[in-house]
Structures are given as C-alpha cells and as structure tokens.
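All protein chains of the complex are present and in place, except for one that has been dropped.
Up next is subunit A:
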Amino acid sequence: MSIRSSFAAAAGKSSYWLLHNFFHGGSSLPGKITVALDPNILRAFGKDYDVVIVTGTNGKTLTTALSVKVLKEGFDNVVTNPTGSNMEQGIVTTFITAKKSKNGKTIAVLEVDEANVIKVTKHITPIAFVFTNLFRDQMDRYGELYTTYQKILDGVANAPKATIIANGDAMIFNSQTLPNPIIYYGFNHLPAGDIKAPANTDSVLCPKCNHILHYGFITYGNLGDYFCPNCGFKRPELTNQVTRLTELTPTSSSFEIDGKPYSIQIGGTYNIYNALAAYTLGRFLDISTDQIKNAFENDSHVFGRQEVIQVGDKQVTLILVKNPVGLNQVIDMILSDKDAFSFVGLLNANYADGIDTSWIWDGNFEKLKKHDIPQFITGGERYKDITFRLKVAGVDNLIIEPELKDVVQRITELPTKKVYVLATYTAVLQLRKQLADQKLIKEGMDA
C-alpha cells in the first residue's frame, strides 16, 4: 500500500470510529473521505483479498450474508460489507475497517449494486461473480432490464477470467455469450410440463428468435425451467439444484439441494434461491456439503430484509418491499402463515424508495383476499396510492393512518397477535425511528 493509500485509509478509519461510536451509523462517509484522499484506494485493497462480487436486483443482502457464513466454515477470515452498503463508498469503508489476515489472502464477499460493479472491477479483479436475478426494479433510476444487465456485464468485462455463478432459472443470464466460465444453479423440484408465464410478467422473449418462452415449471416471476418452443433455446445445465421443497413457513424453509436436506430460519422461496446461490459459491470454493449444512443451520440469525419486533403484545414482522416481484414473494410468504394476522402497508416515494409508485399495481394484492385478514392499515407519505391499490384488490376493512407515529399506536390496537408490516425503504427507516422514539427498539439498522 502506498503512503497516500495508507494515509487515506487511516483517515477513513478514524472517521468510521467517530461515526460508529458517537453517531450510531456511518457506513458510507468514511469511504467518501478515503476515496477523496486517494481515488485508487480500492486497487490497493484488492491486492490483499480474493474478492467475490454478489449482484442482482433482489437477494443481494441475504445471499451475501449466507455466503459469508458458508465461507467462514472453510476460511479463517471473511470480510464483507454490512447491511446494504453496496455502493462504491460503502465498499471502501468495508476494507478500511476490516481486520487483516496474518497469513495469506483474505476472502471478501461484497454485495455490489448493479451499476457499481464496474466501479469496483476497474480497480479489483474478483475471482467470482454471483448473479442473483434481474427483475424490473426502480426504473426511474436504472431504466430497462437489458440496460441493467449490460451495466453489470460492462463491469464483468474487466474480469474475463472470473467465474460467474448465475441463477440458471433467469433467462437473461443465458442471453449473451461471455468469455467467463459460468456455473448455473436453479430449481429442479417439479416435473416439467408446458406452461406460459402470466401476462404481466416481464422479459419472456427468447433471446435467440424472439418467440415467447414457455416453461416446464415456474418458481416465481419469470424464473423457472424455460424453453423456446420455436428454436429449442433452453435453460442451461444446472451444476447445483434444489431438488425438493420440504416445508415452507413464514419463518423457516426446509428443502433439498442435490438430494441432501437443509433448512434456514427464514421464509420465502426467494430466500431458498439465496441459500442455493451461497451453496453454489461454497461448493465452488471447496466448502463441503456438511460444512454448508452447518453454516445454514447453526446460529440461525440472518437479518435479510425482514425483522421481528415486539410492540406491546404484538409480534410485528417488518419487511422491506421495493419492487413487484419481491412484493409478490413476500405476499406468498406471509400467506403461508397458519396463524391469524393483520396487514400494514406503508408507502413512500422518496429517491431510495423509487419516486414512481406505479409498481404497486404489479403487486398481486388480490391474493390477500383469499386469506381472512381481519384488519388492514395503510400509511406513509403516499398512503392514498396504497389505499386505493388495496381497495381495488377488494379490501374494505381498512384503517387509513398517514402519520407513522399514529400507525404505531394503531398497531397496538390490532385484533391479532401477529402483524405483518410491508414498507418501502424510507418508510422502514421512519417507522423504526418512531419505534425507537417510543423506546420499543434501539435505533440504527443493525440493532
């Protein structure tokens, strides 16, 4: 490391210490300070690490967390960037605050935002990329799906020898020929029929002949065992696969990968994909299946994008939603709850939420009517949009409470013990602040 880099890293590190200890936060500012002092800092860090980059629309955070647990089974020191700090500066912060290995290289598993892949690979050549999925996200920010994938590939082009570990059920990851070695993972738990995706599914055209793709089966969204009935284009051979879904609840998932049973203490089919991605990365780096099983099943707390908070006598599960595919997966997950629950929907439209709220109309709220949910609450800055969305879905037992501080009070009055709160990013932060102000939780996302 050059004198300049060392100095820049030290400056960033001390600002992290200050922020962390006195302001209970600060995951990107130290990175900013360091980058300002030495723009080439990532290159200096990269020499000391074997880096794995995890990217995609949904599942980055949990895939990264599970990958770290898996790799810790086989490596002494595994570094990662915490809690969604997946832009360039957050990644620099990760390195300046990491403990150094005494012997040899350290593994770093980095969650990297799709558009930031190139900013990292410009300086660091990773040994592997993990692609989770690509769905329509906040298009006011990134534009179209194919554009987003191209942004990722522009970053991958800097590392043509790195192995790509990609979701084989996502057609887009098989749509271009790349020089990199590729390992695919996916689901193979159902017999193959011949079906089409529902009309409102994005990106279902064959990349070879533009015919509409068919599927042997669909897991969710546009993911599944796709094939083109016109030209024969089809899902690639899978190296690692989910062979059975054994039991799914909102708080746990039991399944088999390559015929061996595993479980994780988190619900949702999408999280099984995340576990499968972590498994595939682990196998690629020679972690044994027993070690992976151990990583999944011991010390079960993984944060992911949901957390359970006790509010009075209510068990409140707070879940971040940010795009329709993720939202639909969350709806499916909470509907697997056997206990009665109430539903709270909080919608904001700040930059971090996506400033266009249209996406809620792609969410399948109509499904909620199949469950006998005794009470709904809507709130947030865009409560009118989410309220009308639920009304159109047929919901009439609805309390409208724009102010989040009043939402907390309303939650304590709900008729059920269990409460699911689905909220966009800044609504999650605001609600947590309210809960913290009312001394129901400690402040900060990492509590």
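Operating definition for what follows: a residue touches a chain if its C-beta (ideal position, glycine included) is under 8 Å from a C-beta of that chain, and two chains touch if they have at least 3 such contacts; residues count from 1.
The definition used in the following text is that contacts and distances are computed from a predicted model.
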{"item": "Protein that the absent chain corresponds to, by UniProt name, given \"NADH-quinone oxidoreductase subunit B family protein\", \"ABC transporter permease\", \"Peptide/nickel transport system substrate-binding protein\" or \"Lipid II isoglutaminyl synthase (glutamine-hydrolyzing) subunit GatD\"", "value": "\"Lipid II isoglutaminyl synthase (glutamine-hydrolyzing) subunit GatD\""}
{"item": "Touch with the omitted chain, as defined above, among A:N81, A:T201, A:S342 or A:Q430", "value": "A:T201"}
{"item": "From A:K384, A:K405, A:K418 or A:K433, residue that would touch the chain that is not displayed", "value": "A:K384"}
{"item": "Of A:D194, A:D290, A:D356 or A:D437, the one touching the omitted chain in the full complex", "value": "A:D356"}
{"item": "Footprint left on subunit A by the chain that the document does not show", "value": "136, 139-140, 144-146, 196-197, 199-205, 210, 212, 324, 355-362, 384-385, 387-389, 391-392"}
